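Questions regarding the structure given below will be posed in turn.
Excluded from the complex is one protein chain; the other protein chains are retained at their positions.
Residue numbering begins at 1 within each chain, and the chains themselves are lettered A and B in the order written.
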Amino acid sequence: MKQYRVIGKSVPRKESWDKVSGRVKYIDDFQEVGTLHVKLLTSLYAHASIGKVDTDEAWKVPGVRMIVTGEDYPLLIGTTIKDRPLLAFDKVRYYGEPIAMVIADSEAIAIQAVSSIRVTYKVLPVVNSPVQAYQNDAPLVHEQVEQYQIDQDADGEGASGGIHPVPGTNIANRQGIRKGNIDRGFAQSDFIVEEIFSFNQSDHTAIETRCADVEIKKTGEVIIHSASQEPFEMKELISETFNIDEGKVQVHIPLVGGSFGAKTSVQLEPLAYVASKAVGGRRVRLRNSREEDIATSPVHIGLHAKVKMGCTKDGKLQAIKLHFLFDGGAYAERAIPVSKAAAYDCTGPYAIKNVWCDSLCMYTNHPYATDFRGFGRTEAAFGVERTIDIMANKLGMCPLEFRLKNAIQPGDTSPTQVLLNKSNLGDIRECLLQLKDLIDWDRGQRIDISDRIVRTKGISCAWKNGDPPPGVGAGAILTFNSDGSVNINSAAVEIGQGTKTVLTQMVAEKMKLSEDEVFIQMEVNTQMSPDNWETAASRTTFMSGNAVLRAVEDAIRQLKRTAAIILKVPVDELEVANKKVYKKTSPNISIDFSEIVYGFIFPDGKVAGTQVVGRGTYMIPGITDMDPVTGKGVQGPEWGVIAQAVEVEFDKRDNTFKLIRAVSVADAGTVLNYKGAETQVMGAMNMGLSFATREGFLYDDEGRVLTTQFRSYKVMHYGEQPEYIVRFIENPVKGAPFGSRGLGEHGIMGMPAAVANSLSLAANVSLQQLPLTPEFIWKTRLKAGEVY
Amino acid sequence: MLPFNFEYYRPSSINEAVELFEKLDQDGKKPIYLSGGTEITTLGRLNQIFTKAVIDVKGIPECNALDFKQNSVVVGAAHTLTQVWESKILPLLGEACVKIGDRTSRNQITLGGNLASQIIYREAVLPLLLSNSTFVVAGIDGIHQISVHKIFKEKLLLKRGEFLVQIKVNGKYRNKPFFIEKKRKSERVDYPLITIETLKIDRSIRLAISGLCAFPFRSYEMEKELNKTGISLEERIDKAVLRIPAPVISDIRGTSEYRIFVLRNTLLDALIDLEGVR
Partner (left out) sequence: MNDELTLDINGEQRVATVRMADTLLDVLREKLDLTGAKRGCENGDCGSCTVLADGLPVKSCMMLAVDAIGKKLTTIEGLHDDPMQHAFIEKWAFQCGYCTSGFILNARALVNQYPDATDEIMEEWLSSNICRCTSYQEIREAVKSVLKEQRFNVGRPRSRNKR
């Protein structure tokens, strides 16, 4: 394995001190005097036609500057199907949907005015689950999908391959996978299991709620400040929706207080644009309360999955048939790409010749969904990996052996029919073997501690390719300071994942500098930075990293060219290190960067070189469109893999449990920043356990979300986490920066299944629904006659 | 951010407080007493509480009393839950307080605020019901000492303009064996599924519960069944469960069946603990 100087080292985040001293500024921390505040009036019903919106009382509140209702702006937007009104006009389709907004001198005034707007509703029957949505006689969330515009070349993650709503139904899209011959696959199987799995929608709950500021200048320039992962998409969307020259839209993104996919959707910015426009272009701020961030803004998708699996008696998987009904909520938005991506990698990292999957994105009267860490894989893996355990159990095989036996290898093909090799596929076998040791698998999967208490271990595997649509890329610019240190300008957004720091490490490595001599701009400004595809899909490091590396090459080329003239040494005999260009064979023939980065002037006035500006751009090669029926195509550059285990301690009387240990072994390709990678994976594991054991919306019979505060929507607190252990193996990817694989999402993907597998063993029943609350376990055992 | 504004008063005596209330009420300001302020800020933000004037009781010396004199424990209503717990003046009460909310919130939530809360749990009342405490209440017509059983029926029954000054508990309860358990849905910081507190006096057990029904209560009927002799623990619990005084709630934290399941197990633990059997 290659040895690096800076790559792999646990270089602390560049913005560390700002973050521990309260100096870092997130969007809500910038206060511009004179900013007006916007508050949304949101729907009290999940499905209702809107009668009158009476704003008379609201207008009487002193300090109200403007009130905008859906009628004023009957505009439909969306990044896939343009089905979503900016503000609801004819009808509302989910509880919490924006209907009107008040723009006022202060937030307090705006809230007061909003609460005095009266709306008359006529309540309509609700579609309260994806299964209900799929019934023939279900009410329709959208009566006339066929009339909507569709953005067929949407360039969000997972959007490629077209969008195909089915008129007269609640199906927003259907993505198929057809590989091999599914009937033959089952015919060759000795054992077949078929099971159903489900979970409700849930929420990302980044601690920073979404917030956007917009102002429109006299010149027509639109200045947006936002907590978003997608500055460039936002620029395009605003320009296109409101018919503004794209050059006039400027998006600024400061550091973002967590996202997990939440901040990929563009929702508040167009609203704030309209609000600003309504008050003559003044700067306005629209900030979500926690309640709005959970119910009004896009959420984590829900799923109802049917999994059928066939296997020979010696444990070789023959066929898998999957039917996914995703709860995409009221609007298509990015729920469609998520449901498509779930199909692409639907099997998990197993070699299965016959694969059939229909992944349907269903419209329901629930909040609409967007990206969530894992992007469809976390969701699909829950059902598939539970079924693997059920199958292993049926065969009487050890679930780890069973996974090893079916682990996907170079030479196999993906469900999307891509031929796999050592580079585009991580080594899941090796991950499993290391996992086995780390979790003491051989000491037994189930150990009785006492009459009441039992300890069990459950495992799961997962894999993920990124799903950038064809043609996306990134750019980077390097400039130098007069002391020879380097500045990076890259539009990758820092959402806490540490990308910015990793980019500085890459530059330091390549230019043989200390990491302290490389600086990076933390904020993103679309007018100043080269275009960067969204900060998503675990592809930021891949794309931005490649762009930065090319910028480094470009800069080095320029430096050497200048140095060659001054030192009178041919370019190819020169090398750079420690802010110097020197002759390889006699290093004392050298010149400092500081003397040449702005060009060099000889005593006679002649110049050598000019200011050094490194330029690098990158576009991922080889990505193709995905076939909507068969799913054939290349969805991304490589599959990262992970094997995970969870150990729990279960109380058979109370049906409560403690999380004891959670282990992950991931193929990192190359670890770029050890602590950074480890803590990313650990954080994702924790989020996965939180999701699997306590999260999930509860709706009332009318489809209203009941869990809109941390008081009711419970996430993991300090002290409930198990001990986390993370290890990496390193099988480099060709074409990736230093061979690294995507990592930011992988830690979450197998956790729900691993903990469900562990608890199913402990409780002696098959748990097929999330969250795994003690009450749910108790009820399942009650039904199975395990308890009375 | 509270959408409305109010006037703020911090009287330094009981008299001043009640008189202020009278006056502000006459002025149509819908005054309310304020203690920790955590409920007013969080519910006010959502327009679920409204007032034009708040009267902070924390400056009133009696509300900050904390002593054990003449065999009587006195705890001022303005003490935070953390202070009540840390004082160790009445473990029966302290242990109930320390199960409410989270540690930082307990540095702000006060005993009086919890007892007068709109939220249905009011867990701090459980030990006060068990110990037949006395509530000291001030109103325009003076200061009254009222038995908990008279003034706390499902909730704190104060007349308009009255506020809770302190609670008094007979010193004998400082070292009687008790058992308290708060069971939550899954999180360590949450409202209760159920919280039960039991106290053993001589040979009989007293029982108070929060979270099971729409209000906290002490049940003599349930106690009677639990105190029967000559039958098994499980039978006593079965009988007690039949005597739950009001419908068992079903909500986002748990269904009524599950609450009863949890109640049975917790009662069993309580009996085993207090009776030292098994």
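Throughout what follows, a residue touches a chain if its C-beta (ideal position, glycine included) is under 8 Å from a C-beta of that chain, and two chains touch if they have at least 3 such contacts.
Quantities reported herein were computed from a predicted structural model and do not represent experimental measurements.
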| item | value |
| --- | --- |
| Interface partners of the hidden chain - shown chains only, full complex considered | A, B |
| Residue among A:185, A:496 or A:614 touching the omitted chain | A:496 |
| Residue of A:129, A:189 or A:205 touching the missing chain in the full complex | A:205 |
| Residue among A:80, A:241, A:289 or A:693 that touches the chain left out of view | A:289 |
| For chain A, residues in touch with the removed chain | 10, 12-13, 15-26, 28-29, 31, 108, 204-209, 255-260, 289-290, 495-498, 675-676, 678-680, 682-683, 685-687, 709-711, 715-721, 723-724 |
| Residues of chain B in contact with the chain not shown | 1-2, 4-8, 10, 34, 37-38, 40-42, 44-45, 54, 56, 58, 82, 101-105, 107-108, 188-189 |
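Quick note on the criterion: only the chains that are shown with their structure count from here on.
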| item | value |
| --- | --- |
| Rounded Å distance between chain A and chain B, as computed from the means of their C-alpha atoms | 44 |
| Touching residues (chain side chain A, partner chain B) in the complex | 107-109, 111-112, 115, 291, 653-654, 656, 693-694, 698, 706-707, 711-712, 714, 717, 719-720, 771, 773-775, 778-779 |
| Residues of chain B defined as touching chain A within the complex | 1-5, 46-47, 185-191, 252, 254-255, 258, 261-262, 265 |
